[in-house]
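One structure is given below, represented as structure tokens, and several questions about it will come after.
Yeah, one chain of the complex is gone here, protein chain that is, but the others are all in their spots.
Right after this comes subunit A.
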Amino acid sequence: MICQQCSQKPATLHFTKIINGQKTEFHICESCAREKGEWIPGTSNGFSIHNLLSGLLDFDLSGGDSGTSGTAHANKPQATRCENCGLTYSQFSKLGRFGCDECYSFFGDRLDPLLKRVHGNTVHIGKIPKRGGGRIQRKRELEDLKKQLQLSIMNEEFEQAAKLRDRIRDLEKNPPGAAEHNG
């Protein structure tokens, strides 16, 4: 098998990542892995396969809802690691770059001081995608309602929960701007 990164050397390292049930495999050679080491956790003082593996292991754990990750879920807005791409906050602060769009929500309010320092602001004003904009808003609203629903069930406020459930159903069935709804 040839390295996926450089397509030149034989791949000697094989990884399987399972994030939210989505399986991705990658096969790379050692020199490419060393290169990637720059952003793989704990490799600032040289690369080792162990570090690479533990880095991957870490974010597999936080992807599934078992073991130590139980706490990660509870303090999600303050999470120190993006569960989508595996970038930690300290890596982010070293690189000055995010790994994926979800880093923004995982690091959440923690970014406020930084953004405030760079831009003097923390909230976007300006252009919104015409097509995606409405859908994003809807998604946000649904997430919010679902959280509220959980809360009211926990507090045994079943009347309120029923109302929320109906509202969620409505939204899911007849989203505003249904024409662009693509399931």
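The rule is simple: a contact is a pair of C-beta atoms (placed from the backbone, for glycine too) under 8 Å apart; a residue touches a chain by one contact, two chains touch by 3 or more; residues count from 1.
Just so it is clear, contacts and distances are computed from a predicted model.
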*Report the protein name recorded by UniProt for the chain absent from the figure; options are "Peptide/nickel transport system substrate-binding protein", "Protein-arginine kinase", "Energy-coupling factor transporter transmembrane protein EcfT" or "NAD(P)H-dependent oxidoreductase subunit E".*
"Protein-arginine kinase"
*Which one touches the absent chain: A:1, A:128 or A:151?*
A:128
*Residue numbers in subunit A that touch the chain omitted from display*: 4-5, 7, 24, 26, 39, 84-85, 87, 95-101, 104-105, 111, 114-115, 118-133, 136-137, 140
